[in-house]
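The complex is shown incomplete by one protein chain, all other protein chains being positioned as in the whole.
Take a look at chain A:
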Amino acid sequence: MTLFSQAFRPVGSAKVDPVLIALWVSLILLALIWITPFVFIVFTALKSNATVMGASAFMPPTELAFENFAAAWWRGNFSTTAFNGVVITVIKVPLGLFISAMAAYALAKVPMRMNKALFALFLFGTMLPFQVMLAPIFRQVNAFGLINTYPGIILPYLAFGIPYQVFILYCFFSAVPKELSEAARIDGASHFTIFRRIFLPISLPVLSALLILDFVATWNEFAMALVILQDPKMWTLPLGLMSFQSQFSSDYGELNAATIMTVLPAAIVYLMFQRYFVAGLTSGAVKE
């Protein structure tokens, strides 16, 4: 009961506040509602189609139909889509962070005539919704002959990821005291050296927060992949799931197994690194 011994008391009060208890109970109820969809899909994924159609929807599965996962893996071509997802994410995420960090350093610490204008240009990009202009992106990638290729999807992913990352890292680098870089410059170090030896190491916490956020965003991205990766051999997990959903929508157990396999990697990463998510999201948006 140690967990509860100090709870429900407002700041600066020793008495238990009944309003807080009521609030807590309603939060728990709401959380149960929030988690219901997950429970429902896990239940369905473990049922055979006959059970899904025969028995009540809320009953936990009695005989666990794990074969749904194997079947969905095979029919949904998960080995291909998961492989593509890994290749694209593993290249895009670190590469994007690295070039964003370089740009952010230049904007924050190198005196250039165009600093302000360039920063404003990047800031503008943080708000540019690419879902609104899928066709021109397709056209541009097509002009480079990169439809259905890894570079063809990675380049636009980079382009729309860079502004936000530059913005966050710019804020971080700007807050680093001038003396740190100026001392190194007097010693004759170039900006490349200062960036690599001083600024990259000190920004590791921010970089890891951005890394986690960007991993999930890249892994989950659907709209851009839809227009650029049209060959099923190049599909990523969300595209595979969409196609599975439209082809096998009445194989309920398998469909839900496919959903679970699609979301599981991101969910695991989130549960492992949750504090980074909060740090990455809020460092830019809600800055004091």
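The rule is short, and it goes like this: a contact is a pair of C-beta atoms (placed from the backbone, for glycine too) under 8 Å apart; a residue touches a chain by one contact, two chains touch by 3 or more; residues count from 1.
Assume contacts and distances are computed from a predicted model.
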(request) Would you kindly match the missing chain to its UniProt protein name, picking from "ABC transporter permease", "Xanthine dehydrogenase family protein subunit M", "L-aspartate oxidase" or "Spore germination protein KB"? (result) "ABC transporter permease"
(message) So one chain is hidden, and I want to know which residue out of A:Ala71, A:Val86 or A:Leu155 touches that hidden chain in the complete assembly.
(response) A:Leu155
(message) Applying the definition given at the start, please give the residues of chain A touching the unseen chain.
(response) 3-4, 6-12, 19-20, 23-24, 26-28, 30-31, 34-38, 40-41, 44, 52-53, 56-58, 99-100, 102-103, 105-107, 110-113, 118-125, 127-141, 155-156, 158-160, 162-163, 166, 171, 174, 185, 190-192, 195, 216, 219-220, 222-223, 226-227, 237-238, 241-242, 245, 252, 255-256, 258-259, 262-263, 266-267, 269-271, 274, 277-278, 281-282, 285-288
